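For chain A:
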Amino acid sequence: MGAYFSEIFLGLKSLAIGLGITFKEFFKPVVTVPYPYKTLKMSDRYRGHIELIENEDGKPKCVACGMCQRACPSGCISLASKSVEYEVEVKGEMKTKKKKVLTKYDLNFTTCSLCGQCVESCGFGAITFSKDYNLASFRKEDFHFDLLNRLKERNA
Partner candidate 1 sequence: MSLLNLHNDLNTYLVLAAILFGMGIYGLVTRKTLVGMLIASELVLVASSINIMAFNRFTAPDPAIGQIFALFIMAIAAAEAAIGLSITIAVYRNYKSVDIEDIVDLQG
Partner candidate 2 sequence: MIKEKMIQALSELFPDPEPIVEEPVVEAAEDEAADDGKKKKPKKKVEPPRVNGVLERDHAAHGYDIDVQLDPGELLAAVMIIDKAGFFIESITGVDWIKEKQLESVYDFSRYDHDLCRIVVRTRTPRDNPSVPTISKIYPGASWHERETHDFFGIKFEGHPHLIPLLLPEDADFHPLLKDFKP
Partner candidate 3 sequence: MNIMDQVNSLLPGFLTADGFAGVADEAAGIVFLIMLATTIIGGIIACNSKRLVRAVAGLALCFVGVAAIYYYLNSPFVAMMQMLIYVGAVCITIAFAIMLAAPEDKVKPGPSGPLSGPLGLITAGLATIGMIGLAVKTVFPVMPKINMGSVQLIGVKLLTNYSMVFELVSIVLLIAILGSLVIARHGRSK
Partner candidate 4 sequence: MSLTILNAVVAVVAAIAFAAANAAYLVWAERRGAGRIQRRPGPNVNGPLGLLQPPCDGIKLMTKQLMIPGGADKALFMVAPVLAMAPAIMSFVTIPFSETIVAHSMNVGVLMIFAFASLGGMSILLAGWGSRNKYGVMASVRAVSQNISYEVPMLITVITIVMMAGTMNLKELVAAQAGGIWNWNLIPSLSSPLMPVSFLIFFICSLAETNRAPFDLGEAESELVAGFHTEYGSMGFGLFFMGEYANIVIGASLITILFLGGWDCPLGLFPGVWWFLLKIYMLIFSFIWIRWTFPRTTIYGLLNLSWKILIPISLFNLLLTAGLLKVF
């Protein structure tokens, strides 16, 4: 009989403790970040989709070596390049040299897994993570990024 009543009493006490905790929480300030009225700042290392980095004269740093393409686990990077001859002054005389120039750098963001291996594998520091975090669209084609174009738009 004693156990019966003590169980009831202890049970009620535990319920009261629980109610007390939630009651205290009731008066604490809310922790919500009211997106879109207020937004969080993305950390420096935040990994969004990748972006090309430009060099001093606004051209992409990329030399089209294709390392990122090979490192990518899901094959979402496709790039194309063409050889461009250019003249450079070496020891006073003009020489023509060949150089690969990036003509296309497409990112199919819909298969990307954001692992960051492309950025890591790039020996030239030509790509970086963007800070875009709130993408949404009605068409999935919107996520096939033409990074060269984006670079141009950014510079413009």
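With respect to how the candidates were assembled, all candidates are chains of the complex that A comes from, given by their letters.
As a working rule, a residue touches a chain if its C-beta (ideal position, glycine included) is under 8 Å from a C-beta of that chain, and two chains touch if they have at least 3 such contacts; residues count from 1.
These numbers were taken from a predicted model, which means no experiment stands behind them.
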| item | value |
| --- | --- |
| Selected partner (touches chain A in the complex), from 1, 2, 3 or 4 | 4 |
| Contacting residues of chain A [partner candidate 4, same complex] | 8, 12, 15, 18-19, 21-23, 25-26, 28-32, 34 |
